[in-house]
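Please find one structure pasted underneath; my questions will follow.
A single protein chain has been omitted from the complex, and every remaining protein chain is retained in its original position.
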Amino acid sequence: MNAEAKLKELGIELPPAPPKGGVYKPVVFTGDLAFVSGHGPYQADETYMSGKVGSDLDLEAAQKAARQTGLALLATIQKEVGLDKVKRVIKLLGMVNATPEFGEHPKVINGCSELFRDVFGEDGVGSRSAVGMGSLPGNIPVEIELTIEVER
Amino acid sequence: MNAEAKLKELGIELPPAPPKGGVYKPVVFTGDLAFVSGHGPYQADETYMSGKVGSDLDLEAAQKAARQTGLALLATIQKEVGLDKVKRVIKLLGMVNATPEFGEHPKVINGCSELFRDVFGEDGVGSRSAVGMGSLPGNIPVEIELTIEVER
Partner (left out) sequence: MNAEAKLKELGIELPPAPPKGGVYKPVVFTGDLAFVSGHGPYQADETYMSGKVGSDLDLEAAQKAARQTGLALLATIQKEVGLDKVKRVIKLLGMVNATPEFGEHPKVINGCSELFRDVFGEDGVGSRSAVGMGSLPGNIPVEIELTIEVER
């Protein structure tokens, strides 16, 4: 898989890999798995999107936030793993900072999942849960945690 | 382990495996692990149970929803893996769509865990977290994500 070339072909520019916000590692490897820490929608201007989905943000804005979170994940993977070392997405935990009444979490998280499919093809589509959190760090609208299989 | 026979012996009928609700795979295999996507209480009539636990649903109704979620997981495993290929449940993440005051998540998720123990024996009992979400897709009361060890 040539994800770097695909990224260029699609004209996608990644934000910088987000700085660490606590005591953790961005990626930990074990066997041929890499566990990627939860990421938020970190942007090129080095700020995070924020707001609660269902009140501050509508579905479309939330999908953009999920896509931006995917771009931040790709930036970290590019830096810590190498995009062309990714064999498959194994598992994605998509967490939406939503109002208690919100119910379209899968559509929100598709914003990230479609990006990964565009970049990695069908191997970019993993197992998934898309769920609603009561709150998220700094009131970011989306946080996504990833497990991938990598070439080592 | 002969889970198919056990299912018959117990007179348990599974709902159909739920259709995909977004860009993900129902199950992804790596090594001898299978990661099963988050499932909700999908029923034989092809609808989901819904309602928030602690207001719309009481403990007993929530336990039934967790059991139904377990049945939906079994239906997906039957279709995508084969029930008799399951060696052990490794990890279960039990997510309850609850009011902020609700506190009996472990009892709710037991509705699924007891089903798995009935079907797979002690190997059906894995590690677990049982927690409260702010919201879930389509206002389902329970979503459960599963990691299992399989024969390949």
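Labels for the chains are A and B, by order of writing; each one numbers its residues from 1.
Methods note: contacts are C-beta pairs under 8 Å (C-beta built on N, C-alpha and C of every residue); 3 or more make two chains touch, one makes a residue touch a chain.
Note that the structure is predicted; figures quoted are calculated from it, not measured.
Peer 1: Which of B:22, B:38 or B:132 sits in contact with the chain that's absent?
Peer 2: Only one listed residue reaches the unshown chain, and that is B:132.
Peer 1: In the complete complex, the non-displayed chain touches which residues of subunit A?
Peer 2: Residues of subunit A in touch with the missing chain: 21-28, 30-31, 35-38, 52, 93, 95, 97, 100, 132-139, 143, 145.
Peer 1: So that we can see where the missing chain sits, which residues of subunit B does it touch?
Peer 2: Touch with the absent chain occurs at residues 31-33, 54, 88-93, 96-107, 109-110, 113-114, 117, 125-135, 147, 149.
Going forward, only the chains that are shown with their structure count from here on.
Peer 1: State, to the nearest whole Å, the distance from the C-alpha centre of subunit A to the C-alpha centre of subunit B.
Peer 2: Averaging C-alpha atoms per chain gives centres 25 Å apart.
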